[in-house]
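All protein chains but one are shown in place.
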Amino acid sequence: MKQKLLQLFKDLEQGTISIEKAIDHLKYLPYEDFGHIKFDFHRELRTGIGEIIYGKDKTIEMLIKIINSLKQKEKNICITKLPKTKAKKLLKIFNEGYYNELAKVFLLYKNKPKSNKQKKIPIITAGSSDIYVAEEAKEILNFLGSKCIFIYDVGVAGLHRILSYKKIIEKSKVLIVVAGMDGVLPSIIGGIFGKPIIAVPTSVGYGANFKGLSALLTMLNSCAPGVCVVNIDNGFGAAYIAHMLNK
Amino acid sequence: MKQKLLQLFKDLEQGTISIEKAIDHLKYLPYEDFGHIKFDFHRELRTGIGEIIYGKDKTIEMLIKIINSLKQKEKNICITKLPKTKAKKLLKIFNEGYYNELAKVFLLYKNKPKSNKQKKIPIITAGSSDIYVAEEAKEILNFLGSKCIFIYDVGVAGLHRILSYKKIIEKSKVLIVVAGMDGVLPSIIGGIFGKPIIAVPTSVGYGANFKGLSALLTMLNSCAPGVCVVNIDNGFGAAYIAHMLNK
Amino acid sequence: MKQKLLQLFKDLEQGTISIEKAIDHLKYLPYEDFGHIKFDFHRELRTGIGEIIYGKDKTIEMLIKIINSLKQKEKNICITKLPKTKAKKLLKIFNEGYYNELAKVFLLYKNKPKSNKQKKIPIITAGSSDIYVAEEAKEILNFLGSKCIFIYDVGVAGLHRILSYKKIIEKSKVLIVVAGMDGVLPSIIGGIFGKPIIAVPTSVGYGANFKGLSALLTMLNSCAPGVCVVNIDNGFGAAYIAHMLNK
Amino acid sequence: MKQKLLQLFKDLEQGTISIEKAIDHLKYLPYEDFGHIKFDFHRELRTGIGEIIYGKDKTIEMLIKIINSLKQKEKNICITKLPKTKAKKLLKIFNEGYYNELAKVFLLYKNKPKSNKQKKIPIITAGSSDIYVAEEAKEILNFLGSKCIFIYDVGVAGLHRILSYKKIIEKSKVLIVVAGMDGVLPSIIGGIFGKPIIAVPTSVGYGANFKGLSALLTMLNSCAPGVCVVNIDNGFGAAYIAHMLNK
Amino acid sequence: MKQKLLQLFKDLEQGTISIEKAIDHLKYLPYEDFGHIKFDFHRELRTGIGEIIYGKDKTIEMLIKIINSLKQKEKNICITKLPKTKAKKLLKIFNEGYYNELAKVFLLYKNKPKSNKQKKIPIITAGSSDIYVAEEAKEILNFLGSKCIFIYDVGVAGLHRILSYKKIIEKSKVLIVVAGMDGVLPSIIGGIFGKPIIAVPTSVGYGANFKGLSALLTMLNSCAPGVCVVNIDNGFGAAYIAHMLNK
Amino acid sequence: MKQKLLQLFKDLEQGTISIEKAIDHLKYLPYEDFGHIKFDFHRELRTGIGEIIYGKDKTIEMLIKIINSLKQKEKNICITKLPKTKAKKLLKIFNEGYYNELAKVFLLYKNKPKSNKQKKIPIITAGSSDIYVAEEAKEILNFLGSKCIFIYDVGVAGLHRILSYKKIIEKSKVLIVVAGMDGVLPSIIGGIFGKPIIAVPTSVGYGANFKGLSALLTMLNSCAPGVCVVNIDNGFGAAYIAHMLNK
Amino acid sequence: MKQKLLQLFKDLEQGTISIEKAIDHLKYLPYEDFGHIKFDFHRELRTGIGEIIYGKDKTIEMLIKIINSLKQKEKNICITKLPKTKAKKLLKIFNEGYYNELAKVFLLYKNKPKSNKQKKIPIITAGSSDIYVAEEAKEILNFLGSKCIFIYDVGVAGLHRILSYKKIIEKSKVLIVVAGMDGVLPSIIGGIFGKPIIAVPTSVGYGANFKGLSALLTMLNSCAPGVCVVNIDNGFGAAYIAHMLNK
Partner (left out) sequence: MKQKLLQLFKDLEQGTISIEKAIDHLKYLPYEDFGHIKFDFHRELRTGIGEIIYGKDKTIEMLIKIINSLKQKEKNICITKLPKTKAKKLLKIFNEGYYNELAKVFLLYKNKPKSNKQKKIPIITAGSSDIYVAEEAKEILNFLGSKCIFIYDVGVAGLHRILSYKKIIEKSKVLIVVAGMDGVLPSIIGGIFGKPIIAVPTSVGYGANFKGLSALLTMLNSCAPGVCVVNIDNGFGAAYIAHMLNK
């Protein structure tokens, strides 16, 4: 871009284009060539970190094209919500890749991200069934360069387990709390520790759980302040914002 | 009924009716005269205790007719979900009545029920805003002859308050737990005390609370076993079943 | 707090209270003064009875780990909502286990629980299609040490069948009533017998049944008092609370 | 088509068919060959009976215009779901009118319809709170020339009352059954009498009743065959179809 | 029953039992032995016609038991909503049976029901995709002894087709109208013919159709009077009530 | 803008700023001073036509401030969904304004827009109760400079009325079709005329209409192609897009 | 009516009108006076273009019959929402056909439609996962004789990409904008370009997306005027109306 503008100005200085013409060029330049509009929130990721791609509804052909294109650019690649059958096909082609089956995350690292020196982000789950969302969050955090610590299975029946992690939690800046069924864990953790919580409802449960709606509503209505919520099963989203807040 | 049957048999013995005729009589007797079918669950109440009437959608004329009819039968009267404006009109006519405005319950006692010697039933609420449902439960329990004890405002922010009531709770047979918003209190209480809980979701809250739906779903999906649920704001229903279970 | 503790220790040092007494004080102190809470409602189960694990969303690896760990502790094991394919894998490894396919319950008994001398709990279903939930309830009751009696298929078309069980029902303390589709059975049974009912909506049905929502709402809005409700298809929850109330 | 018509006209010119016959042919031609459809289902009503107007969302000005226009045509007029405030205004202008406040129906009879000699249609309600819908049904039945009989307040707690009406019901061709809250009455009545039932859910209730949704779903999922359903609170619709079926 | 009662009365006449004892017997007789309570709407079907069983959620074992039991009683058998895989298994065992795959209905006729001399019931569908529900309705009508006539695929794009059936429709007493997607057909047919309509919403469609909810709501809110509604995809229910009304 | 850029280039030519500096200026200029990003869809309206403001949730103070600011700019003003009470207050202050009470639209014309020479846009409503949405559409069309023609009350019972408007409709480019309750009108009109339809569901109705949801779903699932949908009661949106398409 | 027809026939007999004229009168008479309506909106398609069939819920037998019948009439054939397994079977029988697997559209062209000289219709998608809906729209546009241009993957993260298509978009008459998940793209595009938008929500996403409901509601509530909406995943509907509007 700078080159283009420099050239334009040089042309202007040398009189090869008129002021009027230069204005016209300028008016359209950013739109047409540079996407100058700052709608580019992947800015950070692109500068050396990698791309995160939502894989659930993409065809295998699309995914292969995307991976090849990113590999050429020497980028790390992360594909979320990737069904196992698609993952298997990708692994045959890209055998340097790795698939976390629980997390449904496919990863292809050009250069393992150096984890930053930030505090560890605790990922706390209500039940062991919620682990698949926690695993997704973990992979994303690692991909972005954050470290995390797992505190599993501390739901209503196992709350005492959380206390052995008391010191780690109290030192952390932000918590990821994952729960399905009644989704009460963020309310309880919010009550104990007074830390900001990214709550992730999961679709774990059955019946009037309505595929995670129950946990989602519980968390949105939490009586404990300091709780905000991401989409059902959205371990990616929770990890992403936690990483941002942890810096 | 016995009289009718005895007469029938005597007629049969005396030959004043034929066997065939007697069979016909018998076939229809219970239906036509006695409602022999046991669809009469108010049995208990009618035998000296009183009638509980749902008042929300009844006209004032209906209510006056019902009260007059029950007064003649010397019964205690209890009207639930009665709007204030209707209550005021009833109180002008039946000045021996009493209206609990929070509970929206109208009461007219012929004979105050003697409270039985059963254990007190704890009514525990998450927030002070849930008191109107708790008050309804209290009035119904009293009307049925049960005693209760109030443990208010022990939601996520005030859970420690419940511990001063620890002994009473541990001695009780069944708990009524009332909560709006995220509705997590029954899950928590269920975790602490291992007592059977009648959970009452309330419509306290706003937004994604959807008039109590959030609390209702939380309770139905509770991870703590021993929790069962009644309708949103249904203090009456909770009190009724708690009274049955407390006996 | 510090003052209280200091005093206690001084008393201890000065011999004004015994070590035993001090321990007792300490055991209750935190509860009463500090809001320290024992979140351990599995207390009962752990002391000799067994563990109940929700199996639907757990991986086979998690389940194997849990079973092995509990077996070492000589505990009875019960896994609910376990899909058939997972059950088959578990049975290959733990051939002393047993899988009730209808109930989707996996059981591994170290010592068959002695059924207590309590009254039998009737499990009443509307249609024969509701049997899978009833079977789950039965297995849980047995696991906890309660006895039950089956009264099947007494929906609108077969209500007369219930009357042959009239005596058993009238002697019981609490009923489990299971119904899908319109979910009217608890209202009807509630009308006939005046017993407290744990109502279990099932997902049996189609169309505007919305996977059990219809039956759930019917039960929550039941005109018969004495009805409380657990989650759709939650035979476990109904059995658990019925067992608590039956004692 | 042109060919057909040309032939018809030629036949007419040549006298091979009469004008009367040609008209008959023409009357049916378009229907059979061209998909010309007569969208005029008020045919019946217009020929001497009257007009039924939905009043809830119409302005008072619209209503006055409609009434004046129909009065000129010497028709009976029936306005449903008319709020009380609007009704009062109409009564000031049309003092020969009549307003059933419970039913929210405004009526203006030019000639009282002679009730036909058909069987009476029973209108059965679960609770006295459902009376407003029953009253609407009654007014519509009368307006259309059908007679009805009221059987009120026979919900779960009062089912025995229905048995005194046993003979009338068994003689009838079709039943209107009105119920709010859990909406179980049509299932029960359907089970007892084996008569076709027009079920009307009402918005009577609160909480998880969701303004009649609960009763609506119960009725749609009724296990008793012979039940069909109209909109929540739609006494008009139930009466209209019952009248059609009763003929 | 008569025999039992005659015996009782004879014993009474002969003095072999006391009046007191006879009363006792009578009080319990109907309940215990006869299901005297008139909750037996299958009365009609049982007297020579046959049994209709809901097959979707029953196990193959249950179905075999039911069929064998009914075969012994020389009854016709009809199983609805039966998945193809279960049907195949049944057909292997009961090769005299017949399975309508579109309708998902399994039939086993001992004696083909003689179709009554009633008018034919038109089954009208909006699209050819709705045929599976229409087929279910057809099989049920035949099973019950009613005749029907198919008028298929007359939705918004093919309404003219209905006119060739004009005479049949105008002679009929009641129509079954089946539609998915927008569900507008009953409103339109209701407008044209002024016949009572049993409307059946189907789950045909996608997206905001929400598995038939869209069509269901359209029909419940139909502006054409004379429309009542059964459950989504409930061809059985529509046929059953139409058969009742057609008599 | 041009002035700013010209100045910049002149400075550049005169050497008063460096090329580097100019680039920097250019990079930020459009963002900071001109909102150069083309997020300005009111472009058209602002150039002489006027502003359309959503009034429902604004305070009276906000509205007064907005009106005063626009009046200074000599603009026409249009406020939609304005409650009557707020309108009254505005009319006291801005007595040159006009309020269409049915439409809930407040208008203040500096210069009446000349209606363009485009074809008239038919606004067709199912019932006279839908008029308030039609009136809103009309006011917006007029405000934007389009003409419309009203075709009212042509729902299922009055479809024949539409035919007198046949010629106008067939000449038009796009139709606005407004319907509440079952919302079938767009499907029917779509079937007759093959014109593109902007369908507007209204909240007219009750019960299972769920405040317009029923009509909305019907329209989204319309079997007639050529139907697209705007928000419930959104006469504004329909008029706006129809105006765009009519040009 | 009879009078009118008699007069017409008399005029015909008396030679005051010609047979041709009489036919004309008759052709319009029923429309104007009797509400006879031609429900045949496929008029256009049938006259030489082809038939579009909804394939999702049709059996393979139905589809074969339909195709054979249309082939005989020398028509082009288009089947939408056709599952892959059915498509494979059709291709074996009709090997001149073509199946777009992404679009789930089956095509059988007798004569490729000449694309008209209208402007190209841009199909803009938020993510590459939305391509299957875009492909359906493309096939339909081609089938109807419209050309389109693809602008893919310009969601929140790639908005700058749209600007390279700025000229094409500004020259177009109407846009198809496809988006899943949050469904914000139509609002943003609506803000930038001020063109009428047919918005298509897709079911791409998970959790609180509720199979496209989220995107649907976003689009219906769009703050950008000029947005109208079709059913979730309804690429066909969007293409059809866009084609109509593009002419």
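Each chain carries a letter (A, B, C, D, E, F and G) given by its place in the written order, and its residues are counted from 1.
Note that in this section a contact is a pair of C-beta atoms (placed from the backbone, for glycine too) under 8 Å apart; a residue touches a chain by one contact, two chains touch by 3 or more.
Everything numeric here is computed off the predicted structure, so don't read it as measured data.
Across the entire complex, the residue among A:Pro122, A:Gly155 or A:Gly191 in touch with the chain not shown is A:Gly191.
Listed for chain B, the residues touching the missing chain in the whole complex are 102, 127-131, 156-160, 180, 204-209. Residues 38-41, 43-44, 52, 159-161, 163-164, 166, 174, 188, 190-196, 198, 216, 220-221, 224-232, 236-238, 240-241, 244-245 are the ones on chain A that touch the missing chain. Touching the omitted chain from chain G are residues 126-127, 155-157, 159, 181-184, 187-188, 190-191, 205, 207-210, 213-215, 217-224.
The rule is short, and it goes like this: only the chains that are shown with their structure count from here on.
Note on chain placement: the centre of chain D and the centre of chain G lie 38 Å apart, centres being C-alpha means.
The mean-CA centres of chain E and chain F are about 50 angstrom from one another, to the nearest whole unit.
Residue positions 38-41, 127, 156-157, 159, 190-191, 205, 207-209, 213, 216, 220-221, 224, 231-232 of chain C each touch two or more of the other chains.
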